[in-house]
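Just one protein chain is left out here, and the rest sit where they should.
Here the chain labels run A, B and C in written order, and each chain numbers its own residues starting at 1.
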Amino acid sequence: MISIQTEDFDLGTEYQLLRQAAGDAGAIVTFSGLVREIYDSEQSSGEKIATLYLEHYPGMTEKSLQLIADQAGRKWSLLATRIIHRVGSLKPKDQIVYVGTASAHREDAFAAAQFIMDYLKTNAPFWKKQSSNTDSHWVESRQADSAAIERWQENSND
Amino acid sequence: MISIQTEDFDLGTEYQLLRQAAGDAGAIVTFSGLVREIYDSEQSSGEKIATLYLEHYPGMTEKSLQLIADQAGRKWSLLATRIIHRVGSLKPKDQIVYVGTASAHREDAFAAAQFIMDYLKTNAPFWKKQSSNTDSHWVESRQADSAAIERWQENSND
Amino acid sequence: MLTIHYFASIRESLEKNQEQLELPVSVTTIDELIAHLVALNPHFKTVVANNNKLLVAVNQTVVDRSFALSKNDEVAFFPPMTGG
Partner (left out) sequence: MLTIHYFASIRESLEKNQEQLELPVSVTTIDELIAHLVALNPHFKTVVANNNKLLVAVNQTVVDRSFALSKNDEVAFFPPMTGG
């Protein structure tokens, strides 16, 4: 299930829902992404963030996250998958994104969660704008994020 | 922090404690291992488990888990790490093990959680005995678990 | 009617979220659409046409600039994604 929302989420509640939905799972992996106060990007080393604004493309966002989840479901044996992404105005230490995966074995749950996060970063239409007390600018995409998805493509002929 | 306990744990609570301890984390990964009702090992394909008994070596268990956590802390930039492993008598769907890792970036949090689980499986003195309604035997170690730690060793000269 | 959406830094620079446009018969690809939008609004060139990192989606799927447009397509222009 996929949710795009302005509200916060409770990881404990989400974990228990995933656990119930997963049936006879042996492994559950959760990932949560948080707003960092000091964002060490190439543009702004050491800048202290006051707010982070998240814009998205309604419709395409849900569609692209569903596509990523479906791809993960074809590559690994998953019993349940959950993605939540927040949009709007966030503050340091706020939760931004949650991915939960359940599987019989830990290898699949870990790989799928990581795959979903890697593709979400580069293929789902979200954009971050960060504001300090003095400045405001759109976050540039990380080279490391484009590189991260390449290793999944190398494995696509397995 | 490392705990060996008979009591269950609450993942939501553990996550919030890790989040508080982690300071300016950007990524938190949690892993939880659950007792599967149908355990598809080489010994017992499709057998339905009634209880799972977990034995351990007090003293050595804590020591070996601390060693694994310390190794992870040298390999990756971690802001907080937590391991809980239950012992004693468990039932299907019960939680067995929890690993939580927090880092500035997702790559480190994912890799460290996976590394800790891989080493925990083969290097921490826990033993599982499973009982169905008709039979009872000690679980044999999985070949896949020994293989899992090899990839970390290949990377040790990075 | 073509619907064109703009997001993030592109939206801010153009000072609009979206616009609607009758697709001229001479415009069949994204590249030709960009040339057409530049002709209508020279500012579009500095914001969009020169940006080689610009992404384009048609009907909510990212496409390349040779993609063939249909008259009721939903087109979107945006910078590389930075979610998560």
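Rule of thumb we're sticking to: contacts are C-beta pairs under 8 Å (C-beta built on N, C-alpha and C of every residue); 3 or more make two chains touch, one makes a residue touch a chain.
Predicted model only: the values in this text are computed from it and were never measured.
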Displayed chains contacted by the hidden chain, counting the whole assembly: B
Candidates B:L54, B:A72, B:L90 or B:A104 - the one touching the absent chain: B:L54
Of B:R19, B:R36 or B:H85, the residue in touch with the unshown chain: B:H85
Absent-chain contact - pick from B:I49, B:A80 or B:A124: B:A124
Chain B residues that touch the omitted chain in the full complex: 33, 54-57, 59-60, 63-64, 85, 96-97, 117, 120-129, 138-142, 145
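By our rule, only the chains that are shown with their structure count from here on.
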Distance between the centres, which are taken as Cα means, of chain B and chain A, whole angstrom: 23
Gap in Å, rounded to a whole number, between the CA centres of chain C and chain A: 26
Contacts with two or more other chains, residues of chain B listed in rising order: 106
Residue numbers of chain C (touch at least two other chains): 84
